[in-house]
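Apart from one protein chain that is not included, each protein chain of the complex appears where it belongs.
For reference, chains read A, B and C in written order, and residue numbers begin at 1 within each chain.
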């Protein structure tokens, strides 16, 4: 049994980690910390966990996490980097669900996140936790940076096309849409239901922190660096991300061939599902499960390919992918504790 | 392994049955029928089932269901009564998720459902499938009438109070609210999102089919018959029922004592969860799971008790309860294949 | 032209007042104050007002509101009582959309609102601004307490029955449901869309501040005081309140007679609309307009009457009713600036 700790268990990625880990057959949750809720039974804050989990939130300062095999940080950006060095030094593996270790270039990170990085020496070692790209390194990693939700959906959609050099990497468009749980569970006016219900908008068009993260990964498959425009939008629903990706084809190719390319690229991936060509994946197809569904289109047989990619932002876009990484890091079968059927309707 | 058939698998109770049965450790699904979708892979209609289920919808007329151990009817009212006699005669057990066998008095049934009953001789034998009341009879039953969604939430909330003769049975109010999936998955103007989104209303105030069903069961715990006013409402969400129940206390009793009564009544029930007194159960607490959460209140220490009861109308209010009944009828542990944590948020 | 000031214009009742007053033919808005947004153009915060309003939020401390004819307080509870005495002394009329002047008994107010009242001497003079009851007093008032949203829907629904002594005032149930805008526009976790979307719950069952307010008014039509149970619920939508009211009839009376009673009571009321008997008013019928729609039911011809009442909580439940009061206080036709058709769908 893996001894697992969760730092910052009161947010949406925290409760989603708990939803999965409560029944993971190889996990024993040692501690769930929260400064604000220390002393509160977890199931009081999250009544869906009544009967599934007997834990009480503890103060991270009081908690001896070095007894854990692995620790998840489900905390705001800038928190994991405070404690990760000590945990690693004690032999604990670390998975950060926030952004502290996602960007390799410390100046880029500090620019986009607006703070000083406290352990830049760990950036090179940290592994970007997208198993479909980095499975082997994840297996050996001590420190995994769990990908952002948008990057997961966007990268998995562009990947086969870039790897096959099928598209013009100087003209990539990612128009992405997210449910509101992506903004987390903290008091704010802009995320009130009165503000975001029954309305739709783009946001951060001039620059979103997931843009450099996506570019960094896609650049690994492109030379020169990609020219990507990424526009996120807010959808009046709770869970789900849909990314509509546009690229120019570099050569004549049929939709069937493009589809085959995706099928082949992901044929052994347990958590990527390629739909038939011209399908329209709905976010509800993956609600509550660790899965990315993708479909390809070739409108008007023109020069453009359109890829549709959907995930549950809290699962394949956060907690589920983190557990997938944990399984890989721990030598467990990758799907352990991650099965289930999406909630439809 | 139980050989199971599902008649009418294209509705919301159908896909919910499939979501649970696809991974039930003791079930092998033999057939899922649909006249309209015969020949279509189930996972084409419901992409959440891709990779979980390999079945194709078949025409019920072509299907030999007598090879099943148990057959679920997830069909409109009036369908199960056409085929149940033949299946029962062939030794197949039947669970009807519609209303054909819920009402004992054939004239009452025919009045509320506006059609002639084709096998009234089965009404006496049929068992009302609310395990918290009828577990022993369900265990021996050939034919189970799975309760309506509203009745499940309302009956479980009133039951301890009526059994203990604590309330005036001549003044019961059940103000119930349901998500839209309760209306099923059939083309209709009134259930368009453009009609029911961002709005709230009562409906069928002058008489809803679940009223005689609730009364029939509550009358088993009351003499004379109860005087119940039942008002259903439509909530702009997909899953969930909340029932707010009002009754006059017949004697002085503290909230703590009322709470204890509920705790004791349901202490061995795996699918009823009594929250602390003065809690406010939210429908999301039980989204996607087979559970009824209940809390009791005693406002202003007056003569009135208020009971709050929530279920997922498609699970404890339909498919989950049907599988609970199947487990009981088949001698399996009642919770087999029915575990899981509710999807929150 | 009336010179009008609005204190606290950044909340939902504030922007709704501005939506109506921007085009009110007899109003000139002098000032809209906000401590936090002083200096910000109103239309920057609320882009629906672009082109309709040229005002900038000002600091209330800097603003000379005594030049106004009338001042609206769209502020949290406890704010209006700080400034109202000074304004009244300067000859300015005051309408408080919060609760400071709604309750006559200062001890009751202080108990429910958890603070000391700073001008209890004004409580007797203040008029409860429900025109359907207090039109004459409102016309002469200097200080109007605009009713709460729930009280408006509940009182208008019970009123004809109580006035006619048709119902048992010792057994009144008001099961009320509100959209989320009723909770206002302030940062909070419980009102995030991630928390309240796709879910339904009762809240404050053991005691809500609108309960003593409703009782105080209904007691004016009942002797002894009414015994009312009031349970509010939260609906995953933005605007709208629906109240389902239950009472026992004291004598035999047909539904047609009850309906006629309501028609007669409200025949000259411009903002109360009695639907045909057995109708089901939807909150969307009144979305964005100053109207209460009511329908009566008599289920199973029993001893109970059910009244359904819907309003837009921000209009007839707040800003619209405040302007209705302003019109009356100013000798304008009551409907001035308050016409319009509800937004459906």
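FYI, contacts are C-beta pairs under 8 Å (C-beta built on N, C-alpha and C of every residue); 3 or more make two chains touch, one makes a residue touch a chain.
Every value quoted in this text rests on a predicted model; they were computed, and no experiment measured them.
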Q: Based on the whole complex, identify which of C:25, C:51, C:224 or C:331 touches the chain you can't see.
A: C:51
Q | Chain not shown: contacting residue from B:23, B:185 or B:303 | A | B:185
(Q) Out of A:116, A:165 or A:201, which residue would touch the omitted chain in the full complex? (A) A:201
Q | Omitted-chain contact residue, chosen from A:64, A:229 or A:335 | A | A:229
Q | On chain A, residues whose C-beta touches the chain left out of the figure | A | 171, 173, 175, 177, 179, 194-195, 197-203, 205-207, 211, 227, 229-231, 233, 235-240, 242, 244, 246, 248, 278, 280-284, 287, 297-300, 302-304, 306, 308, 310, 345
Q.
Need a quick check: the contact residues on chain C for the chain that isn't drawn.
A. 12, 15, 19, 22-23, 46-52, 181, 185, 197-198, 238-239, 273, 275, 281-282, 284-289, 293, 314, 339-345
Q) Residue-wise, where is chain B in contact with the chain that is not depicted? A) 12, 180-181, 183, 185-189, 191-198, 236-238
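One rule holds for everything that comes next: only the chains that are shown with their structure count from here on.
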Q.
Can you check whether chain B and chain C touch via the same residue numbers (shared by over half) or via different ones?
A. same
Q) If you average the CA atoms of chain A and of chain C, how far apart do the two points sit, in angstrom? A) 45
Q. What is the distance in Å between the mean C-alpha positions of chain A and chain B?
A. 37
Q: Would you give the residues of chain C that are in contact with at least 2 other chains, written as numbers and ranges?
A: 194-195, 197-198, 236-238
